[in-house]
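With one protein chain held back, the other chains of the complex are shown just where they sit.
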Amino acid sequence: MQQLRLTRTRRVALIGLAGALAVSLSACAESKREEGAGGGAGGTMIFGTAGNPKMFDPIFNDEGETFRITRQVYDTLIQNKPGTADLEPSLAEKWEASDGGKTWTFSLKQGVKFSDGTPFDATAVCFNFDRWFNMKGAAAQSQMIYYADVFSGFAKNESDDYGTPVYKSCAAKDPQTAVLTLNNAKGAFPAAFTLPSFAIQSPTALKQYNADQVTQSGDSFTYSEYANKHPVGTGPFKFESWDQGKGEITLVKNDTSPTQTAKLDKLIFKVIPDENARKQALKAGDIHGYDFPAPADYGLLRQEGEQVLVRPPFNVLYMGINQSGPAGAKLKDVKVRQALAYGINREQFVKSKLPEGAEVATEFVPKTISGYTDDVTKYPYNPDKAKQLLQEAGATNLTLKFYYPTEVTRPYMPNPADVFTSLSEDLKLIGVKIEPVAKPWNGGYKDDVQKFGHQDLHLLGWTGDYNDAGNFVGTFFGRKKPEFGFDNPQLFQALAAADASPPGDAHAKAYQEVNKQIMDYLPAIPISYGPPAIVVGPKVKGLVASPLTDERFNTVTMG
Amino acid sequence: MNTLLSKKKEPIDKLAAASGRSLGAEALRRMLRSPVAIIGGAITLLFLLLAIFAPLIAPKDPYERYLQGKVSLGQGIIPGAQPGFPLGVDDFGRDYLSRLLVGAQQTLLVGVLATVIGVLIGVLIGGLAGAFGGWVDTVLMRLVDVMLSVPSLLLAISVAALFQKPSQWTVILAVSMIGVPIFARLLRGSMLGQRGSDHVLAATSLGVKRTAIVFRHMLPNSMGPVIVQATLTLATAILEAAALSFLGLGDPDPNRAEWGIMLSRSARQFLDVRPELAYYPAIAIIVVALGFTLLGESLREALDPKNRR
Partner (left out) sequence: MLRFLVRRLLQAIPTLLVLSILIFAWLRALPGGPAAALLGDKATPEKIANLNHVLGLDQPVVIQYFKFLGRAITGDFGSSLVSSQPVMSEIGTYLPATVELGICAMIVAVVVGIPAGYLSARYRGGAVDNVVIVLTLVGVAVPVFFLGYMMQDLLAGPLGLPSQGRQAAGLDATSITNFAVLDGIMTGEWDAVWDAILHLILPAFALATIPLAVITRITRASVLEVFNEDFIRTAHSKGLTQPVVRRRHVLRNGLLPVVTTIGLQTGALLGGAVLTERVFNFRGLGFLLAEGIERRDYPRLQALLLFGALVYVLVNMLVDVSYGLIDPRVRVR
């Protein structure tokens, strides 16, 4: 035993020595590594993202971090002009609606190939539309969130939740012409064709790697080999690998006749959830850009020579008012709702708490949307008027249950608790008592607010998916909802009519009228349009910040 | 784990068995001679005074947004120290000094309540197990084993995430859970040790009822180590509450002036723009945690019969 113990002590000492050696070794070599730690070799860009992608089949996806990658790999028929929400050709060079918006004819670009070498043509387009329409299985359908939203239903609906399908058929008239026939017209088109979920994927690859296979795995789903390892599109970049341990998604330049050629050789997305860590990584030259810098950091980042690109706002934050909530009786009075609007100092809130480029919201659609109008009733900060209105309405002793979410940041709402504090403190000043209720976003907030309507006031917002006012106001106020608890048939009808109006000026005009109506009725209070920003290093050129976070990296060069 | 815990338990048993009335007086005498104890005591006392009188001392209303108009996060401006605002203001334009002072109260509230709840539940479990032994002991200790089988922060995380509405109280309860198994073990050990000791045997042979023995003899005699552990737990409670805030499981109300919340908010958002907003609450937390630790350690040393001469 004596022997054994002796060796044991020695071994401990040895391990210790090795450790000390490693530490001291690393201490003396720091100076050597100071230069060239960036690794910014010629054609590689490394971009820091805030979260993991789910997989790379966009039809089963609805969140930004996955779309950021699929946008580089796939193309949609129509796309957004860089930096705007206006439409421009992509896979379709021309598109045309006929039969009152029930038939869409797409003239396709010639000579484009998928990155697996198979040709892109009208048959491929129709294959994709048919694939979505004929998707089988409750699991798969439940994850086709945008498809269900826009096209309402499937060939065989697996749940009563889906409606009559909008899609009827797709025909390849010739290799360059695809004709899409719908059961009914929809205001969302043609803008909805830009949705990244509706990207055109390679039929060969889809079939080869069983893309339709979506299986339940515990409380979640797993996806096919296609979605995880072999996404194939016509985009400027080609998927190479997804290293989960490192949190790196590597794309390389696509040389097989894509729609647009990439200037970079390689594009790596590096997942760094912590905002502070992303900033550290950029400063150290480890990455060449990242998304969602903290508002307070813009100035400092610029001082250090980084470029902060502010996206044009494409979202709205609002304070919801529930006319059937605990204090619904009082809130049914439009004067009380107006008082709340006058009582909130939105100018100061936007200036003091929101990033550069943010603006006070005057209505429920941002300025970039067609259907926006400056000609609405405005409610500038006026606490005296607010108090007076409350008095007139006999609501001087008002106590309101104010719900706000926790554990969430949204582009329109970087920090919900801060928004809540600013607004509720303002409301206290006009004599409204606030009873705060905080709930986790995924832990009951949305249920309480949207399903049960437990609240008087709440915070929520919306990021637009495409340039259609109906995507905003239609979603909010298109029908009677527990969230707002009002029943205004006149408003519902106006919204339905606006959605059905033909594309173009008439469409915009109809929504302008609706927006005026909404701001008079004041079912909720629009607070702000908040633009998220994107940061890139001094050498990065050619990246255009998009209101739809639709940044495409094919134009990027590393100076 | 049995051997391990029995090792841990030994000194506690000795300590508990030996702590009598005269020990308290002597412990106090010894503590007054130790600089460590004096420093720890002074910090603790100062903190307590601050916490109690904070609303009176605070120069301004900690919730009033005095300089909100001068704050502009978009331009990275949060006004610093200036006349009337010796430590500047936070991102809502509120006086930071006043918030730090009032924060002492809130922080103490979280720390003390979490510790007290931990002690109460722990003492209940440990007391029952120690007093009854047998299957009660087995079942309760199995429960304690479960709690011990999760690292403390993970335990707090699990409990904090349990609640639908995060609030100050969920944080307090989550943090209190860290102490429960420790106190339970501590008390059980000490009571088991006493079951065979002379004064308990004497009382039993005199026909004193079991409840009376437990409450009059065994419990009071076990309180020494519990108090020591509680003082140390106060420090960890404050730190764990801050950690929960950092992980997004804390009290979400940004109005509340509590050091952990102030620190994690500022450290996450304003470390580059105005690092002081993080430094002040960090220093406050470190000093107070240090104070409690010093006090706890010197209490432990003072109460340790081995150190008696």
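Every chain is named by a letter (A and B) in the order it is written, and numbering of its residues begins at 1.
As a working rule, contacts are C-beta pairs under 8 Å (C-beta built on N, C-alpha and C of every residue); 3 or more make two chains touch, one makes a residue touch a chain.
Predicted model only: the values in this text are computed from it and were never measured.
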item: Per the touch definition above, residue among B:L239, B:A257, B:L277 or B:L303 touching the missing chain; value: B:L239
item: Contacting the left-out chain in the complete assembly, out of B:Q106, B:S190 or B:T293; value: B:T293
item: Residue numbers in chain A that touch the chain omitted from display; value: 1, 4-5, 8-9, 12, 15-16, 18-20, 22-23, 25-27, 29-31, 33-34, 37, 39, 44, 46, 48, 51-55, 62-63, 138-139, 142-143, 145-146, 149, 158-159, 161, 216-223, 243-248, 268, 270, 272-274, 276-277, 280-281, 284, 286-287, 407, 410, 440-448, 450-451, 463, 482
item: Residue numbers in chain B that touch the chain omitted from display; value: 1, 3-4, 7, 36, 142-143, 145-146, 149-154, 157-158, 161-162, 164, 235, 239, 242-243, 246-249, 260, 263-264, 267, 271, 275, 278, 282, 285-287, 289-290, 293-294, 297
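By definition in this document, only the chains that are shown with their structure count from here on.
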item: Whole-Å gap separating chain A and chain B, where each centre is the average of the chain's CA atoms; value: 43
item: Of chain B, residues touching chain A in the complex; value: 63, 65, 68-69, 71-76, 78, 91-93, 164-167, 248, 252-255, 268-273
item: Partner chain B, residues of chain A touching it in the complex; value: 275-276, 279, 294-300, 348, 351-358, 406-407, 415, 417-418, 420-422, 425, 436-440, 443-444
